[in-house]
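With one protein chain withheld, the remaining protein chains of the complex are depicted in position.
Chains: A and B, in written order; residue numbering restarts at 1 for each.
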Amino acid sequence: MSDKHMETGEGHIGYPGYFGVFAILVFGTIFTYFSSFWDLDGTLFPGANTLLALAIAFFKMTCVMLFFMHVYWSPRMIWLSAVASLFWLAIMFAYTMSDYFTRSLGVFSV
Amino acid sequence: MSQHADTHHEEFHYHAPGLQHQFEDMKQQEESVSIGMWMFLVQEIMFFGGLFTAYLVFRSRFPLAFAEASNHLNAFWGGLNTLVLIVSSLTMALAVFYAQRGNRNMQVIMIILTMIFGATFLGVKVIEYTDKYNTGLVPVTGWNKKTKKNAEQHAAEPAKKEQAFTLPLIETSAAASAATEEHAAPYVNPKGEFQWNSGRHVFDYAIEKEKGGKAYLTEAERVGYFSQGEFDPNKYRDKIRIFYYIYFVMTGLHALHMIIGLGLMSWLLWAAFRGSFGPEYFAPVEMSGLYWHFVDIVWIFLFPLLYLLGRHFLAGGTH
Partner (left out) sequence: MQNVDAIGSGIPAIPKDNYLTNGFTLKSWLLTKDHKRIAIMYLISISLFFMAGGLYASAIRLELLTPETDLLTSATYNKVFTQHGILMIFFFLIPSIPAVLGNFLLPIMIGAKDLALPRINLLSLYIYWLGGALTVYALLQGGVDTGWTFYTPYSTTFSNSYVMAVGLGIFINGFSSILTGLNFIVTIHTMRAPGMTWFRLPLFVWAQYATSLVMILGTPVIAITVLLLAIERAVGVGIFDPAIGGDPILFQHLFWFYSHPAVYIMVLPGMGVISELISNFSRKKIFGYEFIAFSSIAIAVFGFLVWGHHMFVSGQSIYAGMVFSFLTMVVAVPSAIKMFNWSATLYKGSISYDTPMLYAIGFMGLFLIGGLTGLFLGSMGLVVHLTDTYFVVSHFHYVMVGGQVIAYLGGLHYWWPKITGRMYSEFWGKISAMLVFIGFNLTFFPQFILGYMGMPRRYASYPAEFQVLNIFSTAGASVLAVGFVMPLIYLMHSLFYGKPAGDNPWMLPGLEWRTTSPPPTENFEKTPVVTWEAYEFGEESGLDLEAARTRDSVTTV
């Protein structure tokens, strides 16, 4: 296990850091709210609105995980479990959707 | 543990306060607890992951109905709640920060603030749920407000429903909300059923787009909204009800996690007040913090996925 972990006082970004992350999160929320009124689906491509909103959500999640949840200073095992859980979620999404997206191709298509 | 084991053990090792017998030292204990908590969070992620999969499947197949339904969630309350949770996450992170510093008073203050914001979140949730209850948007029959103005209106209900689905395309959010209010007024729901009286603006918008020669409906929608080639409001309503079902299950389970979190906080508050935590021993604060941030992260995703779909259909549908 890594030894950089758990040195008292090292495992966080300090007072201004917390407020910086907080400011980013608040900005992200407000930005998500207003960006949802732009018609990106029409101007760019269908799903662009959702993609943008999810990208912001991912960014916010990363901030919370790295700094509020101290993953940045944590041993590799913690990094691994955080990444692995998202990876497994991706497996579940991708393989389930691979069924739905390809179901009407080929012989069954109208 | 038994008396025997403890006395037997003390001959070999000095025990730090809070150190359990199976560990050699505090570092090992902290590492174990933190990995354990993360494993718990991994399982929580997969737990919500099942719901997100269900959401993904239905959303990708019936995006129009989902957008239609989502427009009737109040994005203001949703956004406010997101901010409230973010603030509570900050205070929680600061509680851990002060626990590490051994600052008891600030610890207690931060935990109290976290609890206040958590409770605020739940309060807003109650307001939202009440609104859904009053307007017949709870997907379960009998769980909505039962309104019975008089028998005549009850008899006339089917006709009105039909009319509701023939609203013209609404171009602006102002017009949309006006239309909603207009139709909220003669609301009759004697059995407390799930009702959808707010038209099919998003669907119409898509049909309008399709006239431009561009395929806009998904293959599932071409089957899922029509009966014998005709638009079927009941089938459209079924998909909208699925959105509300997913909405209630997701936010309900999230709220349940918040309530459990508040329980944890109360215990933490009591322990912090007694000065249990300091630079050597703050694992409970840190672990509760991880849980709290996790619940926050779930909401960070729920907010855009549930509240913000297809708002542009109403706001900027100018093409």
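Please note the rule applied: a contact is a pair of C-beta atoms (placed from the backbone, for glycine too) under 8 Å apart; a residue touches a chain by one contact, two chains touch by 3 or more.
Remember, it's a predicted structure, so these values are computed and weren't measured experimentally.
In the full complex, which of B:K132, B:K239 or B:H312 touches the chain missing from this view?
Going through B:K132, B:K239 or B:H312 one by one, B:K239 is the residue touching the chain not shown.
Could you tell which one of B:F121, B:F194 or B:Y216 touches the chain left off the display?
The one listed residue touching the chain not shown is B:F194.
With the missing chain put back, which residues of subunit B would touch it? List them for me.
Per the touch rule, subunit B residues meeting the hidden chain are 1-2, 4-5, 8-9, 12, 20-24, 28, 31-33, 35-36, 39-40, 42-44, 46-51, 53-54, 57-58, 139-141, 143, 194, 224, 235, 238-239, 241-242, 245-246, 249.
In the full complex, which residues of subunit A touch the absent chain?
1, 77, 84-85, 88, 91-92, 95-96, 98-103, 105-107
Assume only the chains that are shown with their structure count from here on.
Return the distance between the CA-based centres of subunit A and subunit B, expressed in whole Å.
17
Residue numbers of subunit B touching subunit A in their complex, please.
27, 30-31, 34-35, 38-39, 41-42, 45-46, 49-50, 52-53, 56-57, 60-61, 75, 79, 82-83, 86-87, 89-90, 92-94, 96-97, 100-101, 173, 216, 219, 279, 286, 289-290, 293-294, 296-297, 300-301, 303-305, 308-312, 315-319
In the complex of these two chains, what residues of subunit A are touching subunit B?
Within the complex, subunit A contacts subunit B at residues 1, 5-6, 8-9, 11-12, 15, 18-19, 21-22, 25-26, 29-30, 32-33, 36-42, 46, 49-50, 53-54, 56-57, 60-61, 64-65, 67-70, 74-75, 77-78, 81-82, 84-86, 88-89, 92-93, 96-97, 100-101, 104.
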